[in-house]
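Notes follow once the structure below has been shown.
What you see is the complex with one protein chain gone and the rest in place.
After this line comes chain A, so read on.
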Amino acid sequence: MARSMNTAARSTNASARSTNRSVPVRPWRGLVLAGAALYFLVPLAASVIFTVDVPGEGVTFDAYTQIFGTDGFVSSLLLSLELAAATIAIVLLLMVPAMVALRLGAPKLRPVVEVVCSLPLVVPPIAFVAGIGTVLKWGPEHLSRTPLFQTFTAIQNPDFPFVLVLAYVVMALPFVYRALDAGLRAMDVRTLVEAARSCGAGWPQALVRAVLPNLRGALLNASFLTLALVLGEFTVAQLLGFQPFAVWIVNVSGSQAQLSVAVSVLSLLVTWALLLALAGFGGRSRTAPRG
């Protein structure tokens, strides 16, 4: 009886939805989408035109062909990529075991970790870098006779400023927390681990072969967000006096406006392509359960 009513209800639902679908007149939607497309695409298109159509020179692709030859491009980009790789490795090594452990045991710690990972949101990057700058000044001022001084010098090595990695890991925590939390919420970690354990897997094996493959989408998501954050990061690096990619673009813009816009457009497009690829790769597992 109940079941037949349910089916009846479902069929009216279905019919309502199908009539809904056959009514195409929603002019506001087209208007909104067209407006959004205009607003978001015009600056990109205009940037491309700006780099190609130089006043007084006509159409030229110099801005793009010059990029690789320009001083500092390769080194700053490589520096940014190295920083990103280090940041991703450290943030995942810190966060994945902690998040899985919070699901398995120690649920009392969960609010603590949530608050700790949200703290960087309360301290804007500019305030954070003001604090870091103050700490770094302690080096020459107070610690010059202690072994800590060498550590201070080492983490500020301009070839690989590890202090930036420390800052970026902190800044990535909120995003990584959210990505991993969403991934872990979609699966039953405890059952998974117990199943793996009862099949004879050890703890590391259960983690690596049962939990992590199910977290693939979340891990990719977290890595990508961190990558985008580090590649685009300007505030901390500029104010501490290092020159990764974003700082280089600004420094070069004074003398070569076309070039800096060309690099900006390219970096936006490359990031976009990367994310689209990730969405295609990891998206299936993410959208499947929603049906």
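Definition applied: a residue touches a chain if its C-beta (ideal position, glycine included) is under 8 Å from a C-beta of that chain, and two chains touch if they have at least 3 such contacts; residues count from 1.
Criterion: contacts and distances are computed from a predicted model.
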item	value
Listed names "Cysteine rich repeat-containing protein", "ABC transporter permease", "Xanthine dehydrogenase YagT iron-sulfur-binding subunit" or "Sulfate adenylyltransferase subunit 2", matching UniProt entry of the absent chain	"ABC transporter permease"
Sole residue of A:78, A:94, A:154 or A:199 that reaches the chain not shown, by the stated touch rule	A:94
Options A:67, A:166, A:186 or A:201, residue touching the unrepresented chain	A:166
Residues of chain A in contact with the chain not shown	13, 16-17, 21, 26, 28-29, 32-33, 36, 39-40, 42-44, 46-47, 49-51, 53, 55, 94-95, 97-98, 100-102, 104-106, 109, 112-113, 116, 118-135, 138, 166-167, 169-170, 173, 203, 225, 228-229, 231-235, 238-239, 246, 249-250, 253, 257, 260-261, 264-265, 267-268, 271-272, 275-276, 279, 283
